[in-house]
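As you look at this complex, bear in mind that one protein chain is not there, while each of the others sits in place.
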Amino acid sequence: MDIFIYGIVNGMTFALMAVGFSFVYGISRLPNFAHGALYVVTGFIAWTFINSAGLPYWLSIILSLIIVSLAGVAIYQFVMIRVRGMPISEIIVSFAIALAILEGLRLQGIGGFKGFIGPGYVLPRFIDGVVDTPWVTIDLQRLLIIAVGLLIMGFMWLFTHYHKMGLGLRAMAQHERAALMLGINSDRMANIALGIGSALAGLAAIAIMPLGNINCESGYSVLTNAIAVCVIGGLGSWGGTILAALTLGLATTIMSAIGGTMWNNVLVFGLIIFILIVRPSGLFGQQKKLEERV
Amino acid sequence: MEEEKEPIIKVRNISKTFGGVKALNNVSFDLIEGEVMGVIGPNGSGKTTLVNLITGFVKPDSGEVFFRDVKLTGLPPYKIADLGVARTFQIVRPYLSLKTYKNLIVPLWSPRARRFAGSRGGDRDAVAIDLLEEVGFERDAYVPYKLASVLPLGYLKRLELARCLALRPEVIICDEVFSGLSMSEIASMVPLVENLRIKGASIIMVEHRLRELFRVADKVIMLDFGEKIAEGEPEEVMQDPRVKRAYLGEEIEL
Amino acid sequence: MSAILEIKNLMLFYENAVAINNINITVNEGKIVGIFGSNSAGKSSLMLCISGIILDVRKKEVMKGGERITVTGEIKFRGENVLSVEPSERAKKGIILCPERRLIFPESSALENLRIGGYLASKAQAKKTLEYVFTLFPELEKLKRRAGGFLSGGEQQMLAIGRALMAQPKLLLLDEPLLGLAPSIEIRLARAIKIINKETGITIVVSEQYARPILPIVDYAYVLENGGLVAEGTGSELLENPDVKEAYFGM
Partner (left out) sequence: MAGEERRKERLDRGIKARTDGLYAIQSWREVGYLVAPRAGLIIGLLILPLVLPGLYWQRVFALAGVYALLALSFDFLAERVGLVCIGGAFVIGVGGYIAGGLNYYFKLSPALTIPIATFGGALICTLLWLPCLPLRGIYFAVVTFMFPFLTQSIILAGGLLGSTEGLSPVAGFPNIWVGIYLIMVIVLLSIFGLRRLCGEDIGIVFAGVKDNDQAVLASGINITRVKVYALFIATAMGCFGGAFIAHFSGFAGLSLFAVDFSIMPIAACIMGGPGTMAGPVLGAFILAPLSELLRGLGQLRVVLYCAVLVGFILFKPEGLLNWAARKYHQFEHWVKV
């Protein structure tokens, strides 16, 4: 029974990781490889604020989120804006940025920047303490993840479907030039999209990282999980994203209980390829049907 | 038609729905060998869906399509083209980065073209230039060497036709070959279709321009909201009241 | 009445090729002006220049290292030269382009397409225009829920025009609205364009290749040939001109 509970929690962590990426790629069609990198960067910045600068917990979190979303905006404004039209270059550029950040953080004490290797660096938990439900004991941090996850999902759904900004993003994603004709400044939209997307990645880091330590490998796995959730759930559909995250969460929990965590990656991978072949536009996506029609 | 010719394409009650929209509803008809059949109907009546269904780009929900008692439904598009059922696209699809005559190398490289090539298979460029002349490129000689992206729409439509001819098809399906062309361009396209017919190819023409279509078509079927509402000789179909109301709106233009 | 749009010796180069050659056009407030010409006469390029989308095309070409696009001359919109103003800014000023081949948003529903159109409008304006669009094109109200990609050619064109209206245009540019539509829908749309102009007073510039259905509703018209102006005049004047009549009106 507790596998089921842990599966749900794991599912929500996947959802949290994926929401930022899904918002940027799913809604605005901007490939953001650097999602995983920003996730890890938030961890480091928050850690430095708390430990080196000794700032209170709240302040350091807010500061690191602001810095990360500014980094996201900077990525678009100075880099992605110049490769908008060309799909091949877009992928390569965002892939290069992600690698630069992740590998850069692995450095050992170069210049003033102390590399963070080794297990010693852990983000403090948001809430300590444990609550034992009739079936299994869960620490509050995991419950927090579920709450934050659902909160963000709800906010994102409202934002994309009803707020004017959400409409602008959907327009820019489907046909940038047509959006320009209607007075939607696509560059400003993309800046906002990346800013929010990066902040979401940061938020995911703040909530999930305390469970483990801050390391670079999580950058790659967050990216793969986020893409897996987006692929399986279907682009741009929030219902699909949540469902995909939960299924993935359950599957990986069961997998690690049986086969061992090593095979998790293989499982996530197998699912991506399997879903893409069976239903190329994901469970809820419409792209395939539309492609047929046009 | 003296003796009853064998129908080359048999379409048996196919229907297809897209996201709640009934694009095609139980449509059946036969294309007799060597005949030109017109498919007319207002926008959204399912004409392009019909073409996509026959050529395998879209799978029908129900019903079957036969090409000389070979079942086409379920086959991928390249297999259907390999059997000899070639199509042009409503929105032209040239290879913009290639030169005009190089565009024809792709179909000439296909397994079907190679089977028919025989002795002359080796030099595909020469075959490509001949094909371009066949569809009326010969008037200005340097056009085949220009990039496909600079060609006007009239030439691109002819290139689509040439792409089908490269496969030496037995059935050609033209999806609105005349739409978007100027009067003079249409006038020069009609003889092309006519000599295709003389060469014995059976043609299905999906079209809006009735005047030009009726000069070429032996038989016409009319689709409206996915259903076949009329079939027969062009003049006969035109008199049918339903056709007039559904197609030409209030004033009768013809 | 004052001229809402004045174009003075507009030149457009794609690398070394001239796409628009020294064009001078004036459009008076509240009128419908037609621009006729065959396929590569420069109609769409002209529309791209007026709406400013040509700047976006140039930006993309520069990034791709493709051909060099140069635009020179003057485009005055209500007295202000907008030649180098960003397309989204021009839309705010009221220049709205309804593009060739419609370019509606395939994944969004028809209603969402319209609401995206109303991005610039205030809530009240959007509500009022939405009702007007539904009275103008009742079919769109029935198709509200359906995704744009599943609409037929005619329905997509109505949606595109409706979407452009939602953006509160002062100058509405229609680029080949009747391309590839059945005769009955051509007549219906031409009549709708006339109604829009009469009821809302929006100035409309329509570019079309096969001019017959548009001719009756046009107050003034220009004929383009290979990027240059070859004839201009009111609808009836153009009808007398023999070579124009044969080439564009298919009599």
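We call the chains A, B and C, going by the order they appear; numbering starts again at 1 in every chain.
The definition used in the following text is that a contact is a pair of C-beta atoms (placed from the backbone, for glycine too) under 8 Å apart; a residue touches a chain by one contact, two chains touch by 3 or more.
For clarity, every value in this text was computed on a predicted model and none was experimentally measured.
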Candidates A:I3, A:I92 or A:M165 - the one touching the absent chain: A:I92
Among A:A190, A:A207 or A:I227, the residue in touch with the chain that has been omitted: A:I227
Hidden partner interface residues of chain B, rising order: 55, 57, 76-79, 81-82, 86-87, 89, 93-98, 102-103, 105-113, 124, 145, 163, 166-167
Absent chain, residues of chain A that touch it: 25, 31, 79, 82-83, 87-89, 91-93, 95-97, 99-100, 103-104, 106-108, 110, 220, 223-224, 227, 231, 260, 262-263, 265-266, 269, 272-273, 276-277, 280
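What we mean here is this: only the chains that are shown with their structure count from here on.
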Chain whose averaged C-alpha position falls nearest the assembly-wide average: C
Reference chain A; chain at largest CA-centroid distance: B
Pair joined by more contacting C-beta pairs (A-C or B-C): A-C
For chain A paired with chain B, centre-to-centre distance based on mean C-alpha positions, whole Å: 48
Chain centre separation (chain A, chain C; CA means) in Å: 41
Gap in Å, rounded to a whole number, between the CA centres of chain C and chain B: 31
Chain C, residues touching no fewer than two other chains: 147, 150
For chain A, residues contacting two or more additional chains: 286, 293
Interface residues, chain A side, partner chain C - complex: 82-86, 164, 167-168, 170-171, 174-175, 177-186, 236, 286-287, 290, 293-294
Complex contacts: residues of chain B adjacent to chain C: 18-21, 42-45, 90-91, 152-154, 176, 179-184, 208, 247-251, 253
Residue numbers on chain C that touch chain A, as the complex places them: 51, 53, 56, 60, 63-64, 86-88, 91-92, 96-99, 103-108, 112, 115-117, 119-120, 147, 149-150, 163-164, 167
